[in-house]
Each structure stands twice: as structure tokens, then as C-alpha cells.
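Heads up, the thing below is written out as C-alpha cells.
Missing here: one protein chain of the complex. Every other protein chain is in place.
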Amino acid sequence: MTTARWLPVWLLLVASVACERETRRYRELPASASRPGAIAISELEPGGRTPRTPVLSPYQENAYGIAEGKRLYSAYNCNGCHAQGGGGIGPALMDEKWLYGSEPDQIYSSIAQGRPNGMPAFGSRVPAQQLWQLVAYVQALSVQVPRDAAPSRSDDLNGHAAEAQLDIKVPRMTGHR
Amino acid sequence: MMPVDYQSALHPAGPQAASIAQLWWFMLAVCVVVYGLVMATLVAAVFRAHAVRQAQAERSLTRTVTTATALTTVALFGILVASVRTGRAVGPPDGPVDPLGVEVTGYQWWWDVEYQSPSPPNTVRTANELHVPVGRPVRILLAATDVIHSLWIPNLHGKMDLIPGRRTELWLQADTPGVYRGQCAEFCGLQHAHMALTVVVESPAAFEQWYAAQKQPARPSSTTQTQHGEQLVTRGPCALCHSVRGTDAGGRPGPDLTHLQSRRTLAAGTLPNARQPLEIWITDPQHVKPGVKMPPVGLSTEERAAVVAYLETLR
Partner (left out) sequence: MTPPYDQSGDGLSNAEIEQLTDTWREPPGLVGWLSAVDHKTIGLRFIVTAFTFFVLAGLLAAAMRVQLARPDNDVLGPDLYNQVFTIHGTTMMFLFAVPVVLGIGIYFVPLMVGARAIAFPRLLAFSYWMYLASGLFLYTMFGLNVGPDRGWFSYVPLAGPEYGVGKRADVWAQLVTFTETSGLGVAVCLVVTIFKLRAPGMSLNRMPLFVWAELVTAFMVIFSMPSVFLASGTLIMDRLVGTHFYNHAEGGDPLLWQHLFWFFAHPEVYIIFLPGNGLVSTIVSTFSGRPAFGYTALVLSLVSTGFIGFGVWVHHMFTTGLPQFGVSFFTAASLMIVVPTGLQVFCWVATLWSGHVRFATPMLYALGFFQVFVLGGLTGVMLASVPLDAQLHDTFFVVAHFHYVLIGGSLFPLLGGLVYWFPKVTGRMLDERLGRVVFWLFVVGFNVTFFPQHLLGLMGMPRRVYTYPAEMRWGTLNLLSSLGAAIMFVALSLYLWNIVRALRHGTPAPGNPWQASTLEWATTSPPPPYNFAPLPTVSNREPLWSASWPDQPIITGLATDRREVLVTRLMDADPDHRREFPAPSPWPFITAVAATGLYVGSIFTPWAVLWGAIPTTLGVLGWVWPRHGQRPSDLARALGGAGTEQRRS
């Protein structure tokens, strides 16, 4: 009888707590998607870098968003140049070397604006929501997302270990290397 | 109000579905008789005047129970035979046939339909709609790209699963012209409920006409508005996923749009194919089918009108 009495109370308590990892957003972008002003591509600043508080990308902790990013990565043929993240014609996305910065905003603008030597500008083709999902997946490839939100192995030939099991830790670009 | 009969196993339009429907009526008859007998005996047993137990009554009961069990076994064996015979009748044909070959690939949450041909210019790719000529066997090869789906056109045949990594096939034939509806019958995620397939059964002549039209590439746009629409479709987000033969749009993740206007529905049977549903669909697909893989792309009113005008030329 005790179980019968306490179970509803317990359920009400836990239902009030949300879980970002498991939210599924189909239509609207999270509020964190709106970004202010210009994004610096270069790390070089006169007189040393201004300290910045790291900002998460909208889907950085969202399993559904990262999984969608993974789907779009192959649907839009990113692996044509970047392979499964190890690079080929284009640079690797799984390593610690970031030509144009590893901040979410910087990754976003690299995809949207294109970059010299062959990275096309996808901004006119890919809607903002999907761009952020791709950003989140690139972050997953470089182990910048929580392990339990990162995708697991794909149901296909696997080019690398599941993103949730990758080992490289990429330092956030918040200071001098 | 009774359900419609164009997605119904009880209204067969072909020999396979007819065999199965026949088996159904036979089994229903047997089951109704058995059920009636059991219920009648039960009622009689329960409302009988109180009987004193005797050894003789026990023996007679034993005989009755044994007989009933033996009859049950015989009936079940008869059902087994009927079932196996029907199974053979609806399976792949024995002798040489000249089937129409179609490949149906299941995606979350739409059907890619491709008519096979030994010569590539004769292949036809469409989506969510299947045309078959009356009276000709059709051999459908099934494949899945993501999760397990199941193709079910109840007026024509039972269902067959589409399993990633495996090839399955479904042999069917339609003898009654008409428009039927099929639906995915294996839970495949968020929009499993909205993954239908239109099946048009038409005379061989009408089928050939349709097929010839489907082989043609898209006509070039003529008006300013449709040209603008074509620009937006082939050089905008749409082309990343959709293909329109005769243009630069060659995306494979989504359905082929070359002859969009020849189809009766949109979004795998979710919307009728008309101007307003089309507008709603391309403005906000997530409103119609939450979770579908097609994103809202943020068109202005003028851009939307141009895109819709262009899509309406894709007959």
C-alpha cells in the first residue's frame, strides 16, 4: 500500500525536471541559436586575447540535434572531402588542428561562409537549424560534446569508433595554445 | 460509418488478395461454428439442473471430451492444409512469367519507387505512388535504407517487410482497375502513421502513357515567376535533397520531384496534391508531419509563390 501512496508524488516531482539531452526540437531553434555580431576567424589580437566566456552551440548537449547533424553530414556529402572525419581533400575534423577556430560560432561561419581552398559556402543552401546541427556534429567528432549526448556507432560500415567513444580531447580555443 | 474499401483486405482487387480473403472467410466460418458450439455448451452446462455425479456420467464425459479434442485436431489439420495451399498460391509464380519489375525502397517516412529496366534511359523514379497495369504480374523488390518498414497494400496482397541489409520481394497482380492505398505497417519512428502509398491500377494503355510521360525530363520554365521558382529550387536548399531531372537539382536523400504534379498526394499520402496543401507543406513541413526530415527553409511570400508556381509546372 505504501508504494501505491507514494508513487504519484514521486512521479510529480521528477516530471518537473527537464532534460536537455532528450529534448526533441523539430521546428524552432533553441533561444541560444541567436548570436551577436561579428565572428573572429583569427586568434591573433593586438595586445593579447580578450578573455571570452565559452558559449555552447544550440545543440551541443542535445542528442537529437547531434544525431540529425550526423545524418546531414552524409546526406549533404561532407564526407566527400572530409571523409568520416579523418579528412582527405579537406582537413580532418577529428583532430586538434583548427584552421579557422573551434568555437561554435567559428565552425558555423566556416560552414555557412565557406573557406579558401575549397570549402563551399553552404549558407544559401542549408537552413540555420540544420547548420547548427552540423556544427554540433563537428563538435561531437572532436569530443566537445557530453558523452551521453554524442552519437553511437552508425548502422553501416564504420570508419571510426562511435563519436561517444572517441578519445581525443580537443582543448577549447580560449587562450594561447 | 464503415471504413473505406480502398485500403481493405476484405475487398480484394487481385488474385493474391482474393486467395487470402477466401481463406479468411473459410476460417471465419469454422471459428464462428466452433465458438458457437463452445458457448452453447457452456451455457447449457452452467444452467443445467443439478446432476448427481456417477461413474457412467464420468465415462460418457470422457468420451465426449476425447471426441471434441480429436475433432479439434482434425479441424486444425484441415486449417493447416488450407493455409499451406493458400501460401503456395500467393507466393512467387511457378512457371515463366514476364513481370513488371519495380524496386521500392523505404525511407523514414516515404517510399522511393523505381521501375526497373535493362536500359537506364527507361528507368523511372517516382515517390509514394505506384502505377501497375491491370492483369500483369508485378515483382516488387524491397529494400530499406534506415530502419525496418513494411509495404502493405491490403487490396492486393499481404505485407512484406523492408529490412536494412536484406532484400525481400512481393509478387502481386491487380485485376480490378482503381486507386488503392497502401501504408507502412512496421513501426518506423515518429511519422510511421503518415507513410502511405497510392497504388493506381489502370489499363495497359493508360499505364504505358503514364510511363512514357514519367520518362521525360522536366519541361523548362517559361514565365518569369516560374523561372524564378526554378532558380530557387535548383540553386537553393531544395536541390540538396530533391532531384528534378532536366535541371541541376540532383539530390538523393529526398523524393524525386520531376513529375510531382502527376501524383495524387503529397508527403506520402498525408496531404492532397493541390495548391494550398503544397504551400503549407513547403512553408512548414514540421507542422504537418512533426519530425519529418524536411526542414522549413524560410521563404518570403513572393519566393514561396514562385516556388509553388514552378512546382505546379512539374506535371
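Worth pointing out:
Order of writing sets the chain letters: A and B. Residues in each chain are counted from 1.
In the analysis below, contacts are C-beta pairs under 8 Å (C-beta built on N, C-alpha and C of every residue); 3 or more make two chains touch, one makes a residue touch a chain.
All values derive from a computational prediction rather than experimental measurement.
When the missing chain is restored to the complex, the residue among B:Val84, B:Val97, B:Val179 or B:Ala274 that touches it is B:Val84.
Residue-wise, the contact with the chain that is not shown comes from B:Ser19, picked out of B:Ser19, B:Gln173 or B:Thr234. Only one residue in the set B:Ile163, B:Ala206 or B:Ile280 touches the chain that does not appear here, and it is B:Ile163. Seen across the whole complex, the unshown chain contacts subunit A at 1, 3-4, 7, 10-11, 14-15, 17-19, 21-24, 63-64, 67, 70, 147-149, 151-158, 161-162, 165. Those residues of subunit B that touch the chain absent from the view are 1-5, 7-10, 17, 19-20, 23-24, 27-28, 31, 34-35, 38-39, 41-42, 44-48, 50-51, 53, 57-58, 61-62, 64-65, 68-69, 72-73, 76-77, 79-80, 82-84, 86-91, 146-148, 150, 152, 154, 157-161, 163-166, 168-169, 181, 183-193, 269-270, 290-291.
Keep this in mind: only the chains that are shown with their structure count from here on.
Between subunit A and subunit B, the centres computed from C-alpha atoms are 38 Å apart.
Within the complex, the subunit A residues that touch subunit B are 24, 26-27, 71, 75-76, 124-130, 155. Residue ranges on subunit B touching subunit A, taken from their complex, read 146, 164, 235-237, 239-241, 253, 284, 286-287, 290-293, 295-298.
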